[in-house]
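The structure's right below; bear with me while I get my questions together.
A single protein chain has been omitted; all remaining protein chains appear in their positions.
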Amino acid sequence: MPDTAWHIIEVVVMLLLPLLMAGGLTVVERRLLGQLQDRYGPNRVGVMGEMQVLADAVKLLGKEDWIPPFADRPVFVAAPAIILMSVLASFAVIPLTSGFAVADLNVGLLFFLAMSSLGVYSVALAGWSSRSKYPLLGGLRAAAQLLGYEVFMGMSLLGVVMMAGSFDLSTIVEGQRGLWYVGPQFVGFVVFFIAGLAETRRTPFDLPEAESELVAGYHAEYSAMKFGIFYVGEYLGITLVSALMTVLFFGGWLGPILPGWTWFLLKTSILILVVIVVRAALPRVRYDQLMSFGWKVMLPLTLINLLVTAAVILAT
Amino acid sequence: MSADPHTDTHGAAVDTHGHDSHGHDAHGNGCAPAGPKRPTTEELIARKAATRQEIEPGADLMTISIGPQHPSTHGVYRIVLDLDGEIIVDGRPEVGNLHRGIEKLCENRTYHQIVPLTDRLDYIASFAMNHGFCEAAEKLMGLEVPDRGRYIRTIAHELARLSNHILWLGIHVMDLGTQTFFCICFRDREYILDLWEMLCGARLTHSFARIGGVAKDLPDGFEYRCRKVMEFLPKRVAEYERIVKNNRIYYKRAKGVGVFTAEDCYAWRVTGPPLRSAGIARDLRKDEPYAAYGEVDFDVAVEYNADVYDRFLVRMKEIRESCKIILQCLDQMPDGDFISKDAGHVLPRKSEVMRQSGAMIQDFNQVFRGPQAPKGEVYRAIEVPKGEMGVYIRSEGGGKPARVRFTTPSFYHGQALPALAKGEMIADMVAIFASIDVVLGDCDR
Partner (left out) sequence: MTVLFYIAGAVAVIATGMVITRRKAIHALLYLVVSFLALALVFYVLGAPFVAALEVIVYAGAIMVLFLFALMLIDAGRAEEARERDWMRPRAWIVPSVLSAALLAEVVYLLARGGVPGRTAAGAAAAGGAAGVGGAAGEAAAQVKAVGIALFGPYLLGVELASILLLAGLVAAHHLTVDLDSEDGETAGAADSGAPGRTRQKGGRP
């Protein structure tokens, strides 16, 4: 029975923690971008603007939830739900600390990849079901982009899997005692970072919602909390990718003195901040550049990385 | 960490920068004779053909309306695009959404009253618009502007150019997706606006030029602050160039995109930086000097690749040249009147109106009857930041013009957009549209 109770605690924590982080992230990002851009950012609600997320949520909930009459209603409604579910489900396999994960799945990494591949539907269907031109273009871009970068994302992780000899995230973390995989798997990390940016549709890969070209891209027709869910979904995605990078390349909960979960959260937060700084620094790439970069640079890079890793593992 | 993916390709980027730009050092005067390899017209045309995708006839097209309310149309410009996938097959620009009938309004105003109206043409560089109109009116009336007035006008015009180009840079890069750079540009544009505030009290719509000179003399302390800013801006420009040029993504988005050869420019009457980036050193400040441009030393910024990237380079050079011009004007600033003494055509100083009967009568005449212009028509073109601005005035005598016509660069640049963007991708259109620098107030009038 305590087992069940413990499990429920795990589920609640892994459900609320990402949501809280994603919510906080909206404010942190805006504040940090403000600081980086020589302006304030939201600083009125609460002491330092940290309650802005509540204000935003209240505003979004209070708005009219408008579904365009020309939209494909069931798909239009389902699309935001898919992104939230797929991302939240992925958190189930993330080990917060030793033995603390909702599902200590032996194919945890594959589960994450499976869920992230389902996330594509959300964006593509949102674009399609709006039955409007800008969202359609955004949806098309998203489908091609996410599908392509998923390939490198998966392959960049295989080096880590080879070194750890497991798809199990806890085993992978345990395998990093002594040396984090970011060292030997640096290429894999870089590729995963880039692919992660592309998967979460962050600058410089925010083509599906490129505001200067497609206005808001795939969610142009969404309003109120449906839009909010896409928004939260994006931040959840960032949190997820950062958490996964922590687990795979930065030794997860491993660290001296402090308890494991603080190390995990600390490393994840730092990676999230890096993602935000990237947004502040880079312009957006063009669609064909994105594609050629993916297939002509990233793919060979991951393949070479895989070959070298395999060779080294075989040799030792 | 995030820049890692670009480091492996970075070497190539730096190489290309090295040989195609000479504005790399902070104080480079930008016109080193032994510069880059200049492409010939044939090469440019070949390059244009290479970067643009040909469209199979009968392809399934998607018609999409961009604007009038779109984040990157810089106002209420609208273009209806035919897209094949993401490639632009054709476009039909639509202007007039910001039409305020300024030319018609001018027919019911005295010449003095028209000056504030011209602010509303290109509100980013409003002094340049004031200046153009005043030059034309002075040509019509045969007025001579005193030396000090001409020098102040030159300074003001270059300040307008600086504020325009810096704003342009920020918006151009923001259209490509970087907000931060936009904020950096606005931070630096603030110094220019502060100078404007000193000069005439306004930050956006200056109305600083008057027929026969300028509205006010340089205020106390202006020269000192202006010098400070002008010495400091080239360093900032070097920083901009460092940020933008070293950005591999920007380079890829801008280099070779939107090639528009000199012939194309002539065909579409595209002037200003886009024309100069196609290798044509046409600059009315040099070719038909007005104000004090004949008496200062500056170079016409020219680049040769005719693409978005070179338009950026040209504007960066122009910022440096503007700083040089302003510093020279401050050095050579003559004493004397800043506005003509011609009582028949010029507004008197306000301080004198209340004290001297002659000035009071002059003021009454000028305000109620307007400057008495002879019959006839004039055309005067000047180089404003966006290109060539022409003012045509037809007068039938009296204080009001019979017809005023502005030929503003934005209108022509806006109409050339389909030709510029045909065959490019929709994301390029945004970059191209920003690179030709259109302001809708200027376009629609």
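First chain written, first letter: the chains are A and B, and each begins at residue 1.
Please note the rule applied: contacts are C-beta pairs under 8 Å (C-beta built on N, C-alpha and C of every residue); 3 or more make two chains touch, one makes a residue touch a chain.
Just so we're clear, the structure is a prediction, and the values are computed from it rather than from any experiment.
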Exercise. Which listed residue (A:L20, A:L61, A:L147 or A:I270) would be found touching the missing chain in the intact complex?
Worked result: A:L147
For this session: Could you tell me which of B:G132, B:G177 or B:G256 touches the chain that is not displayed?
Result: B:G256
Exercise. Of A:T97, A:S166 or A:S212, which residue touches the hidden chain?
Worked result: A:S166
Problem set entry | Residues in chain A touching the chain absent from view | 72, 74-75, 78, 103-107, 110-111, 113-118, 120-121, 124-125, 127-129, 136, 139-141, 143-144, 146-148, 150, 154, 165-168, 287-289, 291-292, 295-296
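Methods note: only the chains that are shown with their structure count from here on.
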Seminar exercise, completed: Distance between the CA centroids of chain A and chain B (whole Å) is 43
Exercise. What does chain B use to touch chain A in their complex?
Worked result: 1-2, 4-5, 8-9, 62, 64, 70-72, 86, 173-180, 182-184, 187, 247, 249-250, 252-253, 425-430
Seminar exercise, completed: chain B partner, complex, touching residues on chain A are 33, 36-39, 133-134, 137, 141, 190-191, 193-194, 203-204, 206-207, 210-215, 274-275, 277-278, 280-289, 293, 297-298
